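Following: one structure in structure tokens, then a few remarks.
Removed from the display is one protein chain of the complex; every other protein chain stays in position.
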Amino acid sequence: MNRIIEKIKGITWKYYLNYIVIGVVAAVFSALTFAGALPQSTLYLLERMTISIILAVSLGLVVGFLGELSLGHAGFMCIGAYIGGKVSVLLADALGKGVVNLLISLLVGALIAAAAGFIVGLPALRLKGDYLAIVTLAFCEIVKSLFQNTSEESFGGPLGLRTPRFDKQYLFIIGFVLVLVTLAVIQNLLRSKHGRAITAIRDNEIAAHATGINVTKYKLVAFVISAAFAGVAGVLYSFANNNVQAAVFDYNYSIEILVMVVLGGMGNITGTIISAAVITYLNTTLTVVLTGNLAVLKDLIYALVLILIVVYNNAPALKNFREKYNPRKFLKALLKLTHPESKKYADDEGAWARVPTKIEMNEILSTDIVVNESTKNPDKADKGE
Amino acid sequence: MKKTFAKLLCLVLAVMLMVTCFVSCGETNYAENNTKIKIGVSGPLSGGAAVYGIAVKNAAQIAINEINAIEAAGGAGTLGMQFEFVAKDDEHKATNVSTTYSSLYESGMQISLGTVTTAPGLEFKELANDDNVFILTPSASGDDIPEYDNAFQMCFADSNQGSASAVYFNENYQGKQIGIFYKSDEDYSTGIRKTFLDALDASLKNGIKEASFQEGDNDFSSQVEALKTCDVIFMPIYYTPASQFMTKGKGIVKDDAIYYGCDGLDGIDAIDGFDITTVPQEVSYLSHFNSGATTGAAKTFIDKYNAAYNEETEPLNQFGAAAYDCVWAIYEALKVAKANGKEFDVTTSPADFSEILTEVFTSDNFTFHGVTGKAVNADGTSNISWSDDGFVNKEAVKYVVKSANSAQ
Amino acid sequence: MSEFVLETKNLGISFGGLKAVQNVNLKIKKNEIYGLIGPNGAGKTTVFNMLTGVYQPTTGTFYLNGEELKGNSQEVINRKGIARTFQNIRLFNNMTVIRNVMVGLHNLPEFKCGILPTILRFPSQYKTERAMVKRAEELLSIFGLYESRNLLAYNLPYGKQRKLEIARALATNPTLLLLDEPAAGMNPHETEELMETIRFVRDNFDMTILLIEHDMSLVKGICDNVTVLNFGTTLAEGNVNDALSEPEVIKAYLGDD
Partner (left out) sequence: MEFITTLVNGLSLGGIYAMIALGYTMVYGIAKMLNFAHGDIIMVGGYTILVFLAINPIVSIVAAVVMCVLLGVSIEKVAYKPLRGSSPLAVLITAIGMSYFLQSLAQIIFGTAPRYVIIAEFGSLELGALKIGHGTLITLAAAVCVMVLLNLFVKYTKIGRAMIAVSEDKDAARLMGIDINMIITLTFAIGSALAALAGLFSLMNVPTIMPTYGALPGIKAFTAAVIGGIGSIPGAMLGGILLGVVECICNSLPGVAPYTTAIEFAILIVILLVKPTGLLGKKRREKV
């Protein structure tokens, strides 16, 4: 008996916080929906939230932990949505619109998206920073364009693919289960030697090479897993909607996901989940509240909030102010949760202002048409010492 | 232990807070507390397609105001009820429809105008079908929009526009070089093009030239170049790119060529700063409305619109006219229903309204006199009726916005 | 088995015509502490970069325990047994001290655990993890970093960061350790301590060490043999004191006058 208690005490609760909170939220809402107490709009909102969370957490793996900037997440989602949607259409006759169909579609959609991630990642991950960003953005636009130009029989062309909608009442529960699966896979990966290798690449790629980390392999692993879950989110999207239209998955959508990751805190999964949920909620609420003439204010408000939050969170000049009026500190003081030991404990999820992202390329402003600088001026190009 | 307890407490509190945020009392008939009949629409009010959604919103509001004035005055045949109109922004994206639809529905919308554009409309009609909400869409012209019994269109369906245009071409443009200029990533454009090509005579289809563009493109120099030898250029696109093509085509496309479009071309002569008379070619389109109309009921409506809204920033187009007709058609149908002894009030559920309205719209003797379609009545209105499958029956008109001027 | 742990033969590299390093012939015996010295810009770090696979040598080759390693990638070379530190410290700043070392343990065969088992949390994952923590803690204790194991590497004082880098390199279980200016920025006391550490590593880890250093007291204090480089070529080699007293070397360090 004592041993069991010891064991429970030994568990790092922090590791399981995400699961517990999401599990509780899912359980509460499931209970409510079984009781019929939830309006449809809430169910839709929850569906959208789960999709956003899966997208944001999976993109967070690449941006927050691998430190590479990808603007093509919506492209993988698009692949997942179309492929998964198509599979579900083909299976709908034989298997109906139930869970079995959903599972098979999810599997196929995720696999194809992962394969796309592999095909794109293999060459593209040689590029760094902004170059990778633009290549992924380009990939996203190419995928969109290709699906738009398909024939009506295959993927519906510009009209989009008609997909069977899953039961509205319960889809969000599957969404939450998928969020938990996503979290389990990504957190388990990160909290292992492989996760350390990925974080090491983010922190210092050169040192990671020198420490024997197979950088290419781990970049690909992170990229492929991230793509696979974008595919999962896409399949979920195809089940949450009656239509999959490629136009939705443009680079603006990728940027929206990136915003969730960045506002949530780079390399902070809990923060990413919260920001994905809050941003989705905010977007939905603004759409609902701002009707008629006020609708144009939506983007304005969104933009202003975005700029203010980012400047407030990051401006070096506001550092003292931030530390003085830290809401988290305030909350902790209020609940007296600060333990003298807790300050010593630090996780890998460092403050994100410090987390390096390799999006700076050190390109210099150049005016000469010199094809290869290093041949002309070797000691400048490489100061080996 | 204390710490864990505090954390647990926090969690419970947070969950409770969230739940209270989301849960409404499990009421299914949201219209119960309405004081007016609520008509809703989901359309692009911001973003690239907003010009269409805003026209719908404005024109529908004009109709609502007029009806309410009549109702307020009372009198024989009135319903004795007021109307209310809500427009929510879907940004021309299907993704947003679940939000706009459910918020409309739960805020007590009883009758809907569906969506302004087709892409989100495909989502809207499914959701509306599940709840049995009546749809009379002003401008979502996709063939699949009126798939279910509760959905009707005020505009011509894409396939009808394509085949009707082809019929006209077969009759009038034999022996001419035909060209098509379409938008390859838009269902409206590709839909019309497809049925147009299907219905076109083989003799015309031979040697047909095509050029296309995509969302965001506006430099049409190569497309103009590709189509410059054509005698008739079919343009199943909206008026903005069409006007850009015509501007580019000045002096390159043959002066005696004909630009021929569908309802999307309406509004081309009303673009602020674009002088259509400087286009040497003939510009005409087959549509149900001409926002440059100078006679009939259309003219009266246009004047009303322009008096109420800024012509430059929120210009009228056929979307608006159709929306105006939609609201009036619903009102007329309700009057017919009342005359037929149906009972309803401001709190009647959407499903009941749907039943009532569907019955009227599919009945053989319901004809609505509107501003869209060919003016055949003495007061300059048109006759509009609906087929059982939701498509509109009214006479299309070939509007010649501008005839060819050999002088220029 | 070769007599030498590291042997380079005519190792050289040129960047677009400029010969940065040429004809470097190092011969390092087991358990030796070998110095690679020379004025700034002599090509010392370039040699390190060639030995660790950052650059591919354009001429010559090198052997580790008789095995030719030229042409391999950095990762492979590291796995074959060459580990290094950097002139400007390169730690995984946003990771804790212990995890920095655990990254070093990544490739050791005893800590093998595939990606799927870790995601599915097989028992092997927990076993590996516990073993890795244990080994890392041992290493950290040796370097006096155990107390700060849960600090972010970023927050360590400078001297400890240097030590951590060495610990991380050692964690990869190398046969040859390359130290790039380990004493840079240290005060004499710290340097003294560092020399102790290096000797300790050599003795207790059965290590062969090649180091670049400008601090002559350190070089004289611990190096058995040195090679002096200038402008990419070897000026002198052999016993520390002999090599440093060669007129060529003095000239290179102090100038012509």
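Going in written order, the chains are labelled A, B and C, and every chain counts its residues from 1.
One rule holds in what follows: a contact is a pair of C-beta atoms (placed from the backbone, for glycine too) under 8 Å apart; a residue touches a chain by one contact, two chains touch by 3 or more.
A quick note: this is a predicted structure, and the numbers were derived from the prediction, not measured.
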Checklist entry - In the full complex, which of B:185, B:263 or B:282 touches the chain missing from this view? => result B:185
Item to check | Sole residue of B:213, B:289 or B:305 that reaches the chain not shown, by the stated touch rule | outcome: B:213
Next on the checklist: With the missing chain put back, one of C:54, C:69, C:91 or C:249 would touch it. Which one?
Outcome noted: C:54
Checklist entry - Looking at A:44, A:65, A:139 or A:223, which makes contact with the chain not pictured? => result A:139
Checklist outcome for this item: Residues of chain A touching the missing chain are 63, 69, 123-124, 126-127, 130-131, 133-135, 137-139, 141-142, 145-146, 148-149, 206, 251, 255, 258-259, 262-263, 266, 296-300, 302-304, 306-307, 310-311, 313-318, 352-353, 355-357, 359-371, 373-374, 381-384
Checklist entry - What is the set of chain B residues that contact the non-displayed chain in the whole complex? => result 46-48, 50-51, 54, 184-185, 209-223, 225-226, 240, 243-244, 247-248, 251-252, 271-274, 310, 312-315
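The rule is short, and it goes like this: only the chains that are shown with their structure count from here on.
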Checklist entry - Computing the C-alpha centre of each chain, which chain sits at the greatest distance from chain C? => result B
Checklist entry - Based on Cα centres, what is the most central chain? => result A
Checklist entry - What whole-Å value do you get for the distance between chain A and chain B if each is reduced to the mean of its CA atoms? => result 36
Item to check | Rounded Å distance, chain B centre to chain C centre (Cα mean) | outcome: 72
Checklist outcome for this item: In chain B, the residues touching two or more other chains are none
Checklist outcome for this item: Note: in the complex, chain C contacts chain A through residues 14-18, 20, 40-46, 49, 52, 54-55, 73-75, 78-79, 83-84, 86, 90-96, 99, 102-107, 111, 113, 115, 118-121, 125, 128-129, 132, 150-152, 154-155, 168-169, 172
Item to check | Residue ranges of chain B touching chain A (in the complex, touch as defined) | outcome: 3-4, 6-7, 10-11, 15, 18-19, 22-26, 45-47, 50, 57, 86-90, 93-96, 98-100, 102-103, 105-106, 118-119, 122-123, 126-127, 130, 142, 144, 184-187, 189-191, 214-215
Checklist entry - What part of chain A is in contact with chain C in the complex they form? => result 184-185, 188-189, 192-194, 196-197, 199-200, 202-204, 206-215, 221, 267, 344-348, 350, 354-356, 372, 374-376, 378-379, 381-382, 384-385
